[in-house]
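All protein chains but one are shown in place.
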Amino acid sequence: MATPEKAKPDKAKIGVLGASGYTGAELVRLLLNHPRAEIALLTADRRAGQAMRQVFPQFSPFNLPKLQSIEGIDWAGAGLDLIFCALPHATTQKVIKQLFAVLSVIKVVDLSADFRLADTAAYARWYGHEHHAPELQRQAVYGLVEVYREEIKRARLVANPGCYTTCAQLPLIPLLRAKAIDPDEIVIDAKSGMTGAGRAAKEEMLFSEVSEGFHAYGVGQHRHMAELDQEFSLAAGRNVVVSFTPHLVPMNRGIFSTIYVRGHNTSPEDLHAILLKSYANEPFVHVLPFGEMPATRHVRGSNFTFIGLTKDRIAGRAIICSALDNLTKGASGQAVQNMNLLLGFPETMGLEQAALFP
Amino acid sequence: MATPEKAKPDKAKIGVLGASGYTGAELVRLLLNHPRAEIALLTADRRAGQAMRQVFPQFSPFNLPKLQSIEGIDWAGAGLDLIFCALPHATTQKVIKQLFAVLSVIKVVDLSADFRLADTAAYARWYGHEHHAPELQRQAVYGLVEVYREEIKRARLVANPGCYTTCAQLPLIPLLRAKAIDPDEIVIDAKSGMTGAGRAAKEEMLFSEVSEGFHAYGVGQHRHMAELDQEFSLAAGRNVVVSFTPHLVPMNRGIFSTIYVRGHNTSPEDLHAILLKSYANEPFVHVLPFGEMPATRHVRGSNFTFIGLTKDRIAGRAIICSALDNLTKGASGQAVQNMNLLLGFPETMGLEQAALFP
Amino acid sequence: MATPEKAKPDKAKIGVLGASGYTGAELVRLLLNHPRAEIALLTADRRAGQAMRQVFPQFSPFNLPKLQSIEGIDWAGAGLDLIFCALPHATTQKVIKQLFAVLSVIKVVDLSADFRLADTAAYARWYGHEHHAPELQRQAVYGLVEVYREEIKRARLVANPGCYTTCAQLPLIPLLRAKAIDPDEIVIDAKSGMTGAGRAAKEEMLFSEVSEGFHAYGVGQHRHMAELDQEFSLAAGRNVVVSFTPHLVPMNRGIFSTIYVRGHNTSPEDLHAILLKSYANEPFVHVLPFGEMPATRHVRGSNFTFIGLTKDRIAGRAIICSALDNLTKGASGQAVQNMNLLLGFPETMGLEQAALFP
Partner (left out) sequence: MATPEKAKPDKAKIGVLGASGYTGAELVRLLLNHPRAEIALLTADRRAGQAMRQVFPQFSPFNLPKLQSIEGIDWAGAGLDLIFCALPHATTQKVIKQLFAVLSVIKVVDLSADFRLADTAAYARWYGHEHHAPELQRQAVYGLVEVYREEIKRARLVANPGCYTTCAQLPLIPLLRAKAIDPDEIVIDAKSGMTGAGRAAKEEMLFSEVSEGFHAYGVGQHRHMAELDQEFSLAAGRNVVVSFTPHLVPMNRGIFSTIYVRGHNTSPEDLHAILLKSYANEPFVHVLPFGEMPATRHVRGSNFTFIGLTKDRIAGRAIICSALDNLTKGASGQAVQNMNLLLGFPETMGLEQAALFP
């Protein structure tokens, strides 16, 4: 399954920084299937010098560049068109700052949380230190395509949204914008598969620690809340603070959000109609018929978000469920969607695959 | 591992109706470990004539009575002291009515939902038909031991609570009784392992349909709500209706409830103190230190409920998580706890096992 | 994600009989991604009249024909180029016989076991009855592409191989052909994910019956052995009978074969060299470096077979491990590979995707 060796003049040259993690692997999977992308550079500091197949054996049959250390790269010589940055928090800020210092025309899609908060004060409050690249923080565009499509097209640095936040924002932003729900009574009960925790070897992520069980974590204090606050407040035109609890599900992929809302002079049917209308022309957001609810398995490996809404038995209240694959629409798929906008490709290119179920 | 053949004068003779289901198997597992119980009768209509080992091979090394059909039993001759009824809804009412007609002194612990609602009108409304044994419905005691211990000791028919409801009632009833939370703003987001769905062969319960995924079901309309309404309203001294959403987790055992409440002139610390005090002397309800949260795997196979509480970032709101094993404290373990009360045994007898983890 | 409504002159019109099963869903997933295939017909007798999304919600965003009953189809009017038959054993023979009776030029890829045995006597012996379409049985070409590529190109009926047999035949046939191993001492210990058992609602396939456990089944008597015997005997030029034991693994997808062989005047390194050479130009069979072993997760959702070989500590003996996805290379992926050959498309078209891991 070797990709041809010769020049590919119609292809964009793509770099992936941090290719040894799960979002890195998912980027490679998607880019191998993308007709206009050529994977030209892969980095992984601790695995530098190794072949990608040693880190992710599923790529054995494919012809991919060796893993490099970031330090040794000749950025100017690499001739890259776009870089995906899948590095840890904080490291990211420094690397991207350096990147832009040497490369004047590069486009960057960053998958970390480093550039998601526009407000430098909010950043310092949530992360406990000043941002290392505050000018870039101000320039970065929040990469929730369905909300910021036009801004993204003009950006050079896109902050790819988090998986939990994408799953909660897609159903709630249209309702908040329409002032159709009470912003003071939103409860988001979120559940994630294990890949959301990354590939770092931690005792609490061992198979035997998490299979055959379920638990909550970071209750009352998860950092993803900063991103939710920012976007919900923008959508509502006022300050919004929600209850949000993340949980871990013994599965690899998937985010599921159960969202409890109270209509603001609206019925559940009205809320459903707003969602249907908002996403009528969106290729990756699929609103189910009223009363039908999604399942994570039906979006596994795809770039879709499925949204369902039904009425609660308490008058005036509605329950919304949304599901996406945290590695695809929740990370690398959305990143490729952003790449398509940044490079002028059709937005759905390379992302049309149906989910892998069963 | 044969149990001795001779008479066991200090042992109560126990029957299990519906021994081929999961709650039946769990009863057998617990009773085999109980020093004062002798399993004298097992029924399973569709498997009548078979050995228990053909239905549940884990019991191969044990000496157990053959499975019988209910119809052929000589109730008077069986000399039973107590019967566990683990039969389907509706069938249960008829069987228990007949039982009491022929056995004047038998004690019954019913694991179905048939006798949980005290109000015949509520029963008819939720189940769509009149109850077949309304006098028994009125006599039955709701078997949530921590709330109805004294009533249970005097009962002859105990309606063992549901798994979802036990997991939600144990943390909420003390708070409602103390009028410490707002009864109009309770959200219960509940997650269950697959054994809660029973052993019936249904496409949607196949391994390949439910592993590696997560979804909600019965959103806005689950029958367990009737039980919640009844007990919460009793505890609060007024009508209480909660938001409740059940979900399925790809694991065998466990219920996890994430509960969002607003304090009523109370802080989260006050709520925690109420729970700690309420359960200080309860052997099977374990309240974790403030801010610590439970996990289902830490109660697997045990009769414990673990409860954690922390503050939400929204002032005045708290988040409670509770976890139990749906087959043990959520069904058969609680049923044995009820048996111990009904037969005058120490309440914890046969139920002291620690959880099986990993 | 609607497929355009207008005519697609360069696309082959494809029918899938039995689209409500897992191999049917996998065919639809792969065909939606195939640039030269148009899904023109889907049947599912018990779900006739429903939309595909009601049976497999992951296809909700896609525009697909409604499910039909086989009986009502106007075969001549449908204008199909190729039919995938994913129907149960025995039904298949009758349906395909009728198909060829009314359609003179149709191509058929059959995913059942019905046409895999060339010998009518062997068929009757293993299945307990005469074949209903013995002429077709003789015409059918066994669809193991890597062995019968040229015959398949000229066929009209291809019997797609079984998942267990593909996984065992790909490593063993080159070694048997080369007379490099002892045909009387082959042990194949095979392990399969749960989707291999299909979507029929059976108690023994419920999540709670198979998760957190492992067991063998059909020990000493599995029907797949007939297919193994046939192809191994052909490859060796003599009668070959192997030890073969299938097991169930609590995972959705994947077959893993651990194969114990004794070299026949050959070293393990010789055996590895034979495999490397045999598959040097095969796009979907990937032989790992000597001593490296595959994992099912690294071929999940892809059409690859990964093969590893190492020496046993007993002199002269080698251990081979092979892995494939039972729904892709073990069923629907191999079927599309066969379709590509039958319709003159590039063999890898629509099948180049890397595996979905994690």
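The chains carry the letters A, B and C, assigned in the order they are written, with residues numbered from 1 in each.
By our rule, a residue touches a chain if its C-beta (ideal position, glycine included) is under 8 Å from a C-beta of that chain, and two chains touch if they have at least 3 such contacts.
What you are looking at is a predicted structure, and each value in this text was computed from that prediction instead of being measured.
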| item | value |
| --- | --- |
| Identified contact with the non-displayed chain, of C:136, C:249 or C:307 | C:249 |
| Option from C:20, C:208, C:278 or C:353 whose C-beta touches the chain left out | C:208 |
| Candidates B:69, B:221, B:239 or B:348 - the one touching the absent chain | B:348 |
| Contact with the hidden chain (one of B:75, B:127 or B:357) | B:357 |
| For chain C, residues in touch with the removed chain | 185, 187, 189, 191, 193, 208-209, 211-217, 219-221, 225, 241, 243, 245, 247, 249-254, 256, 258, 260, 293-298, 300, 310-314, 317, 319, 321, 323, 357-358 |
| Touch residues of chain A, complete complex, unshown partner | 22, 193-195, 197, 199-203, 205-212, 250-252 |
| Contacts of chain B with the absent chain, listed as residue ranges | 1, 22, 25, 28-29, 32-33, 56-62, 195, 211-212, 252-253, 283, 286, 288, 294-295, 297-302, 304, 306, 327, 348, 352-358 |
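Just so it is clear, only the chains that are shown with their structure count from here on.
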| item | value |
| --- | --- |
| Chain centroid nearest the full-protein CA centroid | A |
| Same-residue or different-residue interface between chain A and chain C, half as cut-off | same |
| Rounded Å distance between chain A and chain B, as computed from the means of their C-alpha atoms | 40 |
| Whole-Å separation of chain centres (CA-atom averages), chain B against chain C | 45 |
| Chain A-chain C separation of Cα centroids, rounded to whole Å | 35 |
| Chain A residues counted as touching two or more neighbouring chains | 211-212, 252-253, 294-295, 297-298, 300, 357-358 |
